[in-house]
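Of the protein chains in this complex, one is absent; all others appear in place.
Read from first to last, the chains carry the letters A and B; within each, the first residue is number 1.
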Amino acid sequence: MSVVRAETVPVRVESDVVVVRQTVRQWATSLGFSLVDQTKLVTAASELARNTVVYGGGGSLTLEALEDGARRGLRLRFADEGPGIPDLALALTDGYTTGGGLGLGLSGARRLSNEFDLDSAPGKGTRVTIARWR
Amino acid sequence: MERIPILKMGPFLLVTIQVDMHDRLAMVLQDDLTSMISRTGARGVLLDISALEIVDSFIGRMISNIAAMARVLDAETVVVGMQPAVAITLVELGLSLPGVRTALNVERGMALLRDAVRRADGAGTDAGADAIAAALAGEEDDGGGDAPRGPRGAPPA
Partner (left out) sequence: MTSPSQARATIVPAVLERHAAELLDVWTQEQTTAGLTRGAAGDLRARSTEFLRLLQQATAETSGVGDLTAVHGAPFARVREFLGALSRQRAAEGATPSETAMFVFSLKRPLFVLLRREAADADRLADELWVATELVDRLGLLTTEAYQRGREEVIARQQQDMLELSTPVVKLWDGILALPMIGTLDSARTQVVMETLLQRIVETGAEVAIIDITGVPTVDTLTAQHLLKTVTAARLMGADCIISGIRPQIAQTIVHLGVDLADVTTKATLADAFRTALARTMQSVAPARHAR
């Protein structure tokens, strides 16, 4: 598997969430994802970008176009230097929230992706990586 | 400040969301809509989201909230025009918007609201419902309300 193209965009303020959605849409379209897959990717990105701004105090998103044989994929890495997540399993539970949301951000993004990785610890920031294959 | 316009059509309010909504805009819409319902005494809200390319948990929550708040203010809410890809994604995300009425397009949504109001008012036995029905008969000539115009023959708000 190789990374064909990469780009990093800031995810600092609320209006960046809209920019993230548009950027992910452009990438997913150019990689030939179906409309349903595009929508899933953009929705997952929207959830994670909001988390990055609201809980992580801002961070960045790195987009990577993937190639594995004939397969094409898109990987999104959200990273922040915020307070981190003390209990990863709890954070991934449907309906669990510390910020007054629906608690579907992380768990929902995981369901909308083919690959999901959550790396976080108190004081160490949070890195969420998702990927979808075409 | 950017705002999503709310159109009054007879006893109903029509909101067509056509921008990629950021969270604050969604919150403002929620506030605007509830105050408009209470100010106009509107009986129904039609939320047209056919132009929305995604509905994430935040917008999903806004939709549920609008429906719940409207109900408390004695107005029905119908969400119309959700795209297939959006619907599939929303279900996958884990949201099914229970308690929110839906319709395929604005025309059907209007019919649904009309039915709901008629039922709530006791199947058109009182004069108020007749007035609403008359007002809506006028709306129907507008071609399903795809291009909303000013209310015709609507009772004064």
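Just so it is clear, a contact is a pair of C-beta atoms (placed from the backbone, for glycine too) under 8 Å apart; a residue touches a chain by one contact, two chains touch by 3 or more.
Keep in mind the model is a prediction, meaning the values are calculated, not measured.
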item: Residue, one of B:V28, B:A87 or B:A116, that touches the chain absent here; value: B:A87
item: Contacting the left-out chain in the complete assembly, out of B:V19, B:A51, B:A68 or B:L104; value: B:L104
item: For chain B, residues in touch with the removed chain; value: 79-84, 86-88, 90-92, 96-97, 102-105, 108-109
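Criterion: only the chains that are shown with their structure count from here on.
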item: Touching residues (chain side chain B, partner chain A) in the complex; value: 20, 22-24, 53-58, 60-61, 84-86, 88-90, 92-95
item: Residue ranges of chain A touching chain B (in the complex, touch as defined); value: 14-15, 17-18, 21-22, 25, 35-36, 38-40, 42-43, 46-47, 50, 94, 101-102, 104-105, 107-108, 111-112
